[in-house]
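Only a single protein chain was left out; the remaining protein chains are all shown in position.
Let's turn to subunit A:
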Amino acid sequence: MTDLSRTPLHALHVELGAKMVPFAGYEMPVQYPPGVLKEHLHCRAEAGLFDVSHMGQVILRAATGAAADAARALEALVPADLEGLAEGRQRYGLFTQEDGGILDDLMIANKGDHLLLVVNAACKAADIAHLRAKLPSGIAVEPVEDRALLALQGPAAQDAFAAICPDAAGLRFMDVADLDSPYGTLWVSRSGYTGEDGYEISVENAQAEALARALLARPGVAPIGLGARDSLRLEAGLCLYGSDLDVNTTPVEAALEWAMQKARKPGGAREGGFPGAGRILGELRDGAPRRRVGLLPEGRAPMRAGTTLFETETSEAAIGRITSGAYGPSIERPMSMGYLPRDLAEPGRTVYAELRGRRLPVTVSQMPFRPAGYKR
């Protein structure tokens, strides 16, 4: 695995017996000895520690020193209400392009005197170039190179983290704060990508392994690889950029209207004003021709990304495609996400997936497949 970057936890992953694979230019742990199934169930039952240091952390700082000015500027690239994002809070958002397609999805935190963005590993170089090219000169774009990112997720996450960093217990879902700890100042958000309560924790590279070891030493905390991260997020109905979202997908097609608040929608105080607004506002009014849906196969066979969907057992023309699919260890059945024409996208509708030459029924379902455990 040459030319791959390593995170500050690389040696720890190897010591823990991880199977390392190339992922978005990094050598990452896909699983540890217990395997994807048991790791998934462990995270839901107790707590899982994930290395997500491959993701991009980026600071946006306005020359004025006010996060509000950076927020106003970023609204030109992200169709979310960022002026309305209070200090100490985080929000999910999307970078859109001129034709309405999604360039990346990201988290945006208001840290008082700056914004902190967390973007996808595979997109981070392009995102940083995009920010530098499109934001006005008064907004500095500062990639954070000296910090790792850990996620601690699951019902035991609060107790485990609060033993090390007591102030973490007071955060609610989507709060962010800088918290002092024996491992330096941690940039903490109460959020994640599993549908569980938990935290994402940015820590200086030099302290990352010591923090990870301290968390793994707490009762119930086990390391979890990217394999279980994927089945956990799919049960939670969360999108994976590059699979469920891409430049050929608009926010309305992706059923992510909730990531665009009232202020940016038709009739809002700052309606539009982001790349692709013409198309996206039109789709908000009139609907998009296709829509992302949850899909539950009726049998036990998982239906994975790329599986073609048909309206009936015999119809010739494909009507859609599965973009993510796996077995859901907690729901104990296969689950998928995909795109269907708008008129076939209502929950309860049965369509057919072609699997190994056979058409098998699959039911459009509400997501998440498993209710979230966020501490609101």
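Keep this in mind: contacts are C-beta pairs under 8 Å (C-beta built on N, C-alpha and C of every residue); 3 or more make two chains touch, one makes a residue touch a chain; residues count from 1.
The rule is short, and it goes like this: contacts and distances are computed from a predicted model.
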(request) For the chain that's not shown, choose its UniProt protein name out of "NADH-quinone oxidoreductase subunit E", "Glycine cleavage system H protein", "Transport permease protein" or "YeeE/YedE family protein". (result) "Glycine cleavage system H protein"
(request) Identify the residue among A:R6, A:R72, A:K134 or A:R304 that touches the chain left out of the display. (result) A:R304
(message) With the missing chain put back, one of A:P22, A:G35 or A:G278 would touch it. Which one?
(response) A:G35
(request) Would you indicate which residue among A:S231, A:T323 or A:S336 is in contact with the undisplayed chain? (result) A:S231
(request) With the missing chain put back, which residues of subunit A would touch it? List them for me. (result) 31, 35-38, 40, 227-228, 230-231, 300-302, 304, 326-327, 329, 334, 356
